[in-house]
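Worksheet: the structure to be examined is printed underneath.
The other protein chains are all here in position, but one chain of the complex has been omitted.
Chains here go by letter, A, B and C, matching the order in which they are written, and residues are numbered from 1 within each.
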Amino acid sequence: MFRRHYDLPLGRDGSGRLVPWIVALMSYLATLAIAAALALGILAWRWTEGVAGAITVLLPPAIEDGAAVNVKAEDARVEQARKALGELPGIGAVEALDAADVARRLEPWLGAGAAPGDLPLPRLLVVRAQRGIKPDLAAMSRAMTEIAPGAVVDDHGVWRAELARLAARVTALAGFAVLLIALSGSAVVVFAVRSGLAVHRDTIEVLHLIGAHDDYITRQFRNHTMWLSVIGGMIGWALLIATGAFCYQAAESLDPALLPRMGLAPWQWVALGAVPAALSFLGMMAIASAAAKRTVRRALAKLV
Amino acid sequence: MFRRHYDLPLGRDGSGRLVPWIVALMSYLATLAIAAALALGILAWRWTEGVAGAITVLLPPAIEDGAAVNVKAEDARVEQARKALGELPGIGAVEALDAADVARRLEPWLGAGAAPGDLPLPRLLVVRAQRGIKPDLAAMSRAMTEIAPGAVVDDHGVWRAELARLAARVTALAGFAVLLIALSGSAVVVFAVRSGLAVHRDTIEVLHLIGAHDDYITRQFRNHTMWLSVIGGMIGWALLIATGAFCYQAAESLDPALLPRMGLAPWQWVALGAVPAALSFLGMMAIASAAAKRTVRRALAKLV
Amino acid sequence: MLDSGAFVRFENVGFSYGDGPEVLHDIDFTLEPGTFHFLTGTSGAGKSSLLRLMYLAERPSRGVIRLFGRDTASLSRMEAPVLRRRIGVVFQDFRLLQHLSAFDNVALPLRVASVGETEIRQHVGELLTWVGLADALDARPATLSGGEQQRLAIARAVVARPDLLVADEPTGNVDDHNAQRMMRLFQNAHNYGATVVVATHNAQLVKRYNYPQLHLDSGRLNILPVALPPVPHAGPAQMQLPANG
Partner (left out) sequence: MLDSGAFVRFENVGFSYGDGPEVLHDIDFTLEPGTFHFLTGTSGAGKSSLLRLMYLAERPSRGVIRLFGRDTASLSRMEAPVLRRRIGVVFQDFRLLQHLSAFDNVALPLRVASVGETEIRQHVGELLTWVGLADALDARPATLSGGEQQRLAIARAVVARPDLLVADEPTGNVDDHNAQRMMRLFQNAHNYGATVVVATHNAQLVKRYNYPQLHLDSGRLNILPVALPPVPHAGPAQMQLPANG
């Protein structure tokens, strides 16, 4: 498909030097944008999933006369609740937070000094539903009230809806950015190819007058442009691998407690980069070759 | 400075058509990156500021026999604490959260059903230090313990440090992205200008042989390239204004409860866009004109 | 058809570039196959324009041009290249491809016509030797002297043995000796049957070779028959004066 012998001065002119770099940059940016959109989507999905799957059960503190907390009684109630929950259908893991856990969770609100025992705090159980099953909240609520009057069962319905909305918005925004970058990237590639080929109008005319078919001329330009795009793609890949390694490192070094984790294995990270990269390289190549074809056809159409 | 009359075929060739678009796209992307970095920086700063400036005072619940909460006694203690705090030096506003407020703040952890009165919750006072003054935590702690034994005064030191680290990391990452885009953008502009000008080597040689000084030739190319960059800048501005309007709308429509607010007035938003825009346009113009100058000088250096 | 045998037939052709003034008026002539003509006229008379019409680089504004018995107005985009391959052209400004070697420039018409590489190598080599460029096979046109470039352009025009050979001022940059060599190339083409048209300012040349002339005078064509008995090896071109010429 690639003629060994070009009649056209491709590869020795400005366009030859410019196109690979533009393709590299554009496919790089497009890949980053697609990857970012994907990552955000995954993140948002995991986030809502994480919250949605978890049901919180709150047992009020067991307070004896005065203000002292009966820790033993509380521990017993928590154990009882855990067993009861485990027997209900559709329930997966049940995690009981001890008083210290609860205090830590409330720390941002109550201050670091709030040690367990100082304050009467409720005890929490985090219940994970089995995958795909919607557990019976009413039954859970009934079982809990039996064990501890005033117990509260909450599936974070409000939060879940809010987060779903947020996730949708963020993904739409990222998608818009991808579209924008893809569009402007295509425009730049088209311009680069066209202005590069404009230099060859004389050559095109000579070939035309010598009796070359339109296809003969168009093919050479298109093949050459494809070739330049492939080179550009390679440069883009090199850039991407460097960026990916950097981002992975940076993400790893961030405090895991503060950001929701992606929880992706390294090979999943690679896929997250490879799929958009392949997409954008193919896209840029298609665009470049279409631009080359169109430019030459237009130049030819002006000739008799 | 801009000669009315160019001896060079600028503006009629490929480079003339390409450079403005590349400058537009590159300065657009650079602006977005700088603006994003700035916005993240502001956000992180406001966030840490918001937490850092605030001191939380936590009064333990006033519990009468049994488990009933004496709301009146609590209210009185809160009022007393508020007064005592107001008299301490360096203290700005003191905000007392009523029981309902506290419950709402704890909602994500305790579940939506936890209405005030059901549970013995501590009462919170949020104290803002006067700007630039570090209040005496020990004095506050002493004053509070007098009013309510078991009161806790917390300035969120742990959180503050964590957030400062996070903010620094995120800003560094954004800065790196800015650098990356600026670098690749410059590279593309340099390539575009150079490959555009390569077409004019013959013209440069004729001018040279006719006796034009190097400056005479260089100036024309540089001025013309600057002009192309200005056009590119305008296109970039148009894109930016459209994007800014979209982002502002999108940000406004997001639920304010979920995301930390930037809290910027519209004119501040404009400044947030205008400063990076001006920076990146000036940068791209400088790069383009330097590229033009360098290219022509190199072409000239090859001539005797 | 009246002129089925005619190789080149212009019927009442007028031509103008774009919206500009008409540079050729009422051109009406026929060239029979195997004839040899000079095309003369002062600078700006329209010689190159007439040749451009002949080698299908332009379309007439009015009138009909027939080549090899075909009306050129009715050619499809697939047919025109096939016709063009039967025409060899020496452009006034050479139009060599600067990025190709001398060899590849001359080989171009053969490559376009899908001739095999072995044949190309032999044929092109021979021809370049004949035009005195045997040492410059690999040279880029920019590294050749003006006359060498002109000879290269001529070699490219004749290499595919065209049926119609059109040369625009082919000896402007070569000395008398080389001009005669080049003329011998054209006569050679003529001998194997090509129809040849050579536009030239060189009165010397016209006088020496004494072929019939197509003479342009500010866009109008007069046909001047041969003045003296023709030189032996190139019989007089057969003229067919149009009825309304």
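Annotations for the structure displayed:
Keep in mind that, in the parts below, a contact is a pair of C-beta atoms (placed from the backbone, for glycine too) under 8 Å apart; a residue touches a chain by one contact, two chains touch by 3 or more.
Just so it is clear, the structure is predicted and the values come from calculations on it, not from any experiment.
The missing chain, though absent from the view, touches B, C when the full complex is examined. Contact with the omitted chain, checked across B:100, B:183 or B:206, is made by B:206. Across C:11, C:104 or C:169, the residue that sits in touch with the chain not pictured is C:169.
Residues of subunit B that touch the chain left out of the display are 5, 7-9, 12, 202-203, 205-214, 216, 303-304. Touch with the hidden chain on the side of subunit C covers residues 17, 20, 42-44, 47-48, 92-93, 132, 143-148, 151, 168-169, 172-178, 201, 203-204.
What we mean here is this: only the chains that are shown with their structure count from here on.
Under the touch definition stated at the top, subunit B and subunit C share these contacting partners: A.
Relative to the centroid of all protein Cα atoms, the closest per-chain Cα centroid is that of A. In this assembly, the chain whose C-alpha centre lies farthest from subunit C is B. Measuring from the averaged C-alpha position of subunit B to that of subunit C gives a distance of 70 Å. Chain centres here are Cα means. That of subunit A falls 22 Å from that of subunit B.
Centroids of subunit A and subunit C (each the mean of its C-alpha atoms) stand 66 Å apart.
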